[in-house]
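Please see the structure below; I have some questions.
Taken from a larger complex, these chains appear in their original positions, while the remainder are omitted.
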């Protein structure tokens, strides 16, 4: 990267929530020039027509995706598409000069069978093997060298960051981990459904895909890697009547003697250089609104001594640290920029 | 009860949310006459001034509590007060002709030490011993004979009903039960706090009192009773940006071989005569809005075979089945009325 020259970026699938959030972040990124946004559904329309918040601010017009054209114009391409499309598109971009951050599941797995068990046959298995799992705080080195990043799912991001230090250090058992996670409705995207119809969701908290969500094997792959042996978890996601925000509560059996202050200390030490991870004070617990619109993760820990369990509570904004923000964080690492570039605006107090 | 004569009822503490909900239910109850509502804060004011929804419908005026007067006028007194007050008031009512349904924690425990460990010294220990835990579906017989009912907490009601059949029948382990529960803000009452200030709660899902909530020992006492041996659970409550509704997700280790249909069948069989308990169809999961404003409980079960766990999901309206509705259901049982009297209006579709 020549000093001073801006990174040329493109967002493929810019009119979903994650795509539009990428547009917001990249538009303001001091070292990025957003060259192109694509949308099949809205090709030819101004992005500000699709998202009126951008009115008079972001003058870009949605174009049809064309691998050749995008590849030539962009140093980095963000794929914000439903899974299955990226595995077809990524190989087309491989020949060009660009690098890729894929926000779908297609390049999150290294284990092809695990992917295929819950998604579909993978048509770019070689690329899959080269891909790096973009959980920035854990895999910075690999990310820096990667051609293609599999940007983590929102649930895995929120759940794995608190668990990682404890599973790595053998503080908790690899058996019996329960993750009870709760997400705002933007995680379900901009596509219409009765589930996210206003009248059905307001006052309507619910569980869904209990023990059947595709993020479960994604988490198990990473936890097993960190533990050095096979980890099985139980995972139940829930839908919260709110727009942005995700909270994960995990329950693990303690293998070592530990109290709450010691658990917090492990987190503080592990994340002392991670600018987006904040460990809550002893007397505080995270709230999704505290990270709304930001790339931050807030984590708390409690030891339930009477049942010998470690309880971890963490929050993220599912569209930022859980999607677009982490994608840009990955780009920052890939291109040798400051990790927080374009991502560290002061948070909204309320 | 002479046929045709209405039961005279009084609500002590009628201007909190549970108290006002009692007023709503009792006002429409075909076999009840609501004789008195009391409020320290609003004594002398019309209840319709405090809750304008009652305007032109409920003409009652709040009075100061007077044990003598209330006891003489009421066949049944509902105490909707913060804990500690009922243990002082109940003995005053004992001499009169009335029976009591207490919505606080004061008469929920039979184990005095367990109560005192998390609340305060109990000043009516004899009455405590006579009290019956008012979880209607489990303790109908005892309730029918009781002088004083300890109406269950909302979290215990929502969590215990799904677990009871499985713990009774030894299907799940008494060790390692995790209950992750989520409540709407009305559970925190009408008292003002920053936590339930609109701007702080909207978009602000959070955990609170993790592994430190007083409903935990209440649940352990009942689960141990049903299991016939000591049960320890891990309990973490969460606050949802909504007004009414509660959902509990519990995770238990299976002791017997079981799949999802079999788990559902156990629930259906156990609750086949319980008019307020509905077991969801195999392909459905509960949503709090489905029981909003009603006394119903919706329950679903899933077996997570890859981790050998039973997951139970249940919803109630915390102010109805979790408080006022169950209190009236208890009264119905105590006075030999149809269990659903005054409680079985058709639910709102949305």
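In this document, chain identifiers A and B correspond to the written order of the chains, with residue numbering beginning at 1 in each.
Here is the rule we go by: a residue touches a chain if its C-beta (ideal position, glycine included) is under 8 Å from a C-beta of that chain, and two chains touch if they have at least 3 such contacts.
Quick caveat, the model's predicted, so the values are computed rather than measured.
Peer 1: Shown here are 2 copies; how many are in the complete complex?
Peer 2: Copies present in the complete complex number 4.
Criterion: only the chains that are shown with their structure count from here on.
Peer 1: Suppose each chain is reduced to the average of its Cα coordinates; what separation in Å results between subunit A and subunit B?
Peer 2: 39
Peer 1: What does subunit B use to touch subunit A in their complex?
Peer 2: Against subunit A, the touching part of subunit B is residues 176, 178, 180, 182, 184, 199-200, 202-208, 210-212, 232-234, 236, 238, 240-245, 247, 249, 251, 253, 285-290, 292, 300, 302-304, 306-307, 309, 311, 313, 315, 350.
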